[in-house]
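Yeah, one chain of the complex is gone here, protein chain that is, but the others are all in their spots.
Let's look at chain A:
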Amino acid sequence: MGLARYTLYRLLQAIPVLLGITIITFVLANLAPGDPVQLMLAGQEVDEELVEAIEQQYGLDRPLHERYVTYMAGVLEGDLGYSIHWGQPVTELILGRVGPTLLLVLSAYAFAIATAIPLGIIAATRRNEPTDHVSRIVALFGVSTPSFWIGIMLILLFAVQLGWLPSTGLVYPWRGPDAYAWIDTWPELLYQTARHLLLPMIALGTLQMATLMRVERTQMIESLHGEYVTLARAYGVPERTILRKHAFQNAQLPIITIIGLNLSTALSGAVLIEYVFNINGMGRLFIEAIQALDYQLIMGITIVFGTIFVVGVIVTDLSYAYIDPRVTYGEEE
């Protein structure tokens, strides 16, 4: 099977997965206790007629399966519904919030990869030495500490105590310097973006970093003990070359897998990190949607998160071939 056919095959496979996500979310959201109309009108003197009128307006008076079919028909046309809480199209709300979340998640991944791989290699090449012990402790701390707690500690240290970095918020580079009264130039805008992003990026990326580092270390140790490495050493290949060309490349496949699978952890972590750092991203919107029992917004965000995850996994699978030429997509004649 060629790459194109495999890609098509994986995309077709994704359809029932996404459909399953929508069905489960739709049913769970609708079975959850709480009435969105009553919540919307909480505290007001209302009558049954008003409640009925609102239910009719948002289609809440129709049976569950009818609502699902209508909803999915809209989704296929790019319409994710209408937020009962915000009074805005869900697609618009999500588009307004997806940028900060992607910026946060991608930067956290960049931080994780940039730190985990060198640290994993160092730990593997200096196995059972103090450097290895320290890196393992760091990894243990990273995987066992909640990201929101790391975030709060970073805020207390770098924002409150030292005053080096801002405690909350993000500066969005795509808005340009004109959007910020206190920023004049593009370099300044990018500098401020980096300053604001640093703490949430580290808070969210620490778990990814720790996970990746542990896998990288294990894989590198395994590779460095492989027969082909022993053979290369016997041939007198320099250690640096062995490390780079023989051990490192072979050790990266599991890393790619972990990166893909951890996308869901990163997205769910972003929900809390956005709260702690007061970032107006999809995670915060998701919590607000749940608190307001805004079904269509919950559905919309779940579909977007689900799609990001599914696409992420497909891209991960496809990237295997580029990392390791031995990987093929099915039997080759």
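Simple rule for what comes next: a contact is a pair of C-beta atoms (placed from the backbone, for glycine too) under 8 Å apart; a residue touches a chain by one contact, two chains touch by 3 or more; residues count from 1.
The criterion applied here is as follows: contacts and distances are computed from a predicted model.
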If you look up the hidden chain in UniProt, what protein name do you find among "ABC transporter substrate-binding protein", "Protein-export membrane protein SecD", "2-oxoacid oxidoreductase (ferredoxin)" or "Electron transfer flavoprotein subunit alpha"? "ABC transporter substrate-binding protein"
Per the whole complex, from A:Leu104, A:Ala292 or A:Val310 the residue touching the absent chain is A:Ala292
I'm checking contacts with the chain that's been left out. Which of A:Thr25, A:Thr115, A:Ser135 or A:Ser167 qualifies? A:Ser167
If I consider the whole complex, including the chain that's not displayed, which of A:Phe248, A:Phe277 or A:Phe305 touches that chain? A:Phe277
Could you please point out the chain A residues that touch the chain left off the display? 32-35, 38-46, 85-87, 96-97, 148-149, 152, 155-156, 159-160, 163, 166-169, 272, 275-278, 280, 285, 287-288, 290-293
